[in-house]
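Take a look at the structure below.
The complex appears here minus one protein chain, its other protein chains still in place.
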Amino acid sequence: MPLRHFFLWIISLLVYAFLYIPLIIVVVFSFNDSKLNAEWAGFTFHWYKVLFNNHEMLLAARNSLIIAVSASILATILGTMAGLAIHRYQLKFLPFLAFTPVAMPEILLGVSLLLFFLQVLNLTLGMLSIIIAHTTFCIGFVTIIVRARLQGMDESIFEAARDLGATPWQTFRHITLPLIRSAIIAGALMSFTLSIDDFVITFFTKGVGEPILPIQIYTMIKVAVTPEVNAISTLLMLLTLTLIIIATRFDTSMLKGDSKQPR
Amino acid sequence: MNSSLILMRLNLVLLILISVIGCTHQEDSIVSTQTSTRILQIFNWNNYIAPETIQRFEASCDCYMKQDYFSDNEEMLAKLSAGATGYDLIVPTGNAMDTLIRQGVLIPLDKELLPNLKNIHPAYLNTQFDPGNQFSVPYAYTITLLGFNANKIRDLGLPTDTWAIIFEPQYLQKIKGRVTVLDSPRELLAAALLYLGYAANDQDEAHWNQAKELIIRAKPFWAAFSNTSYIREMAIGDLWVSHGYSNDLFQAAMDAQKTKRPFAIDYAIPKQGAVMSLDSMVLHKSGKYPDLAHQFINFMLDGKNSAELTNLIGSGNPNVTAKPFIRSELVQNKVIFPDEDTFSRLEMITDLNSTQRRILSRIWTEIKLR
Partner (left out) sequence: MVLTSFRLPGEFGGLVPIHILSEDANENPGLTIETYQFFFSDFIYFEIFIKSFAVATLTTIICIVMAYPLASLIARSHKKFRHLMIMLVVLPFASNFLIRIYAWMIILGPESTLSHMINSILSFFGIAPVTLLFSPFAVLIGMIYVHLPFMILPLYTNLEQHDPILLDAAQDLGASSWQRFWYVTWPQSLPGIFSGSALVFIPVLGMFAIPDILGGTSDIMIGNLIKDQFLSTRDWPFGSTLSIMLTLMVLVIVGLLSWLARPGTRTI
């Protein structure tokens, strides 16, 4: 038994290493005193200075962060509801509707959304259009993960709650929500990473003259991968880390007051 | 209780976000106070104008300049055909400009407002894409050619003035896995056609198939199709030969020089000829300030401003008044200022019709799959 645990730890650490090795390169090279990022040439803060003087880049990072947070919140709420609806009503075709935006190639989705915004909604392209677009493709991911969680759940809990006279809203608040909370968090995290990375859909749905980070980075890389791009990536990760830590602080305090959580 | 906590958490995240916005708020307010002034909106290639040029223009026009970037003409066309609006000025390449003109989305130029147009060398005016320059003014150009690691190629005794080096197995076997070609059907096909002795714009399907065979034969020796990453890989020394754009190879050469590599990157126009991509400034119908755009075009036609771009990225310069402002080591560069003999070997790519495009796409897919 301890041997098996040991084994599990080793594999897990290897997987973490796999996830973090490229990241270490990104962070280390953001302090590298060479424009080419080919080998270590000495420690410098130069690229961070360059970055902090690049207002367009900072604005782009800010815009992207706003979009990612808004889109992931919206997508999480809507996706969770969609997941619940699919589970609750057992409709055969609904899962396919939720899957379609996930299964659709990004370019097609980008072009279709652009046409949809311009010709159907008559919307001016801007932050709003990007947020809607990102929400659209994130919903499917959240739905899938929430639905998977619900699928493995014991229906009798809900029946018990109903028998005890709980209203549907009470059942949702006190039973369903705590049970699917980890799926909701996972869905939100996934939406966030999807949104902050998305290039194709953002390119099509962004408005005129608005810097968005993935686009900014893409066009910069076209010229050269300067360590400045590594620097902004590092900062973005730090910021995300802080956001998540603060968010999970609340979450753990929530866990303590939550006695209904099984196990 | 749980849900209210979740809501609190969301609020907190939003709060943090707002404080983040607060941090960057300062520069934002600068922009917002000046929204009353005019903003010239440009859809341009990235890094295709010198920062000091922008500053001087903004000072001279009492306006602001904002840029959106594209990295491929087709990207720009796709976004515009889907209905994106608000661009005063676009900088497309010849064949893409041809498409825009045929789509009727450009505003004809008012030559009265462009006295500096006389600065452009006549060879770059009156092109097949826009006879009489009704809609366009040349901006800068790049030439698709061969870049190479000068030291390596000298050591291996390979020629540098012919497309054979990327197509002939006898040369390729010495540099296997150290060669990239452009990930662009038109550019690669043009190179193969030129090597076979046809024109870059040859539209004979039989010739295309010949070119396809040539490419498939050479492909096992290539490392990859690459449009961007070859710049860095050349500068590091991982790649020895690249089919690429003169601007990008100029960048690679500068990077190698700046980081004191033990080798030099050089580039040359093959004797069989090469493709020239002339980028022009055009006015889009959806723009708010056509007069301001005219002012910008005239400003860019000034020799000094045009020279700044060439000094920055090594682009070809069609402006006859630019030379005095060009860095001395670039003046003799035949790729930036081609002599008559070189110029006669350059060809601009024309647009294909939809049937031809589909045939080419089919050929390209086969090339990529085999």
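Note that the chains are named A and B in the order they appear, and that numbering of residues resets to 1 at the start of each chain.
Note that contacts are C-beta pairs under 8 Å (C-beta built on N, C-alpha and C of every residue); 3 or more make two chains touch, one makes a residue touch a chain.
Quick caveat: nothing in here was measured; it's all calculated off a predicted structure.
Of B:78, B:137, B:211 or B:235, which residue touches the hidden chain?
From the options B:78, B:137, B:211 or B:235, the contact with the absent chain belongs to B:78.
Would you write out the residues of chain B that touch the absent chain, in ascending order?
72, 74-75, 77-78, 177, 183-185, 219-220, 222-225, 229, 233, 236-238, 354, 357-358, 360-362, 364-366, 368-370
Which positions on chain A touch the chain that was left off?
1, 4, 8-9, 11-12, 15-16, 18-23, 25-26, 29, 37, 77-79, 81-82, 84-86, 88-89, 94-109, 111-113, 115-116, 120, 136, 139-141, 143-145, 147-149, 151-154, 179, 182-183, 185-187, 189-190, 192-193, 196-197, 199, 213-214, 217-218, 221, 225, 229-230, 232-234, 236-237, 239-241, 244-245, 248, 251-252, 255, 262-263
Operating definition for what follows: only the chains that are shown with their structure count from here on.
Can you check the complex and tell me which residues of chain B touch chain A?
1-3, 5-6, 8-10, 12-14, 16-17, 20-21, 24, 27-28, 39, 41, 46-47, 66-71, 75, 78-79, 82-87, 228, 231-232, 235-236, 251, 255, 258-259
Which of the residues in chain A end up touching chain B in this complex?
Interface residues on the chain A side: 34-38, 41, 55, 58-59, 62, 65-66, 69, 73, 111, 114-115, 118-119, 125, 173-174, 177-178, 181, 203-204, 207-209, 215, 218-225, 239, 242-243, 246-247, 250-251, 253-254, 257-258.
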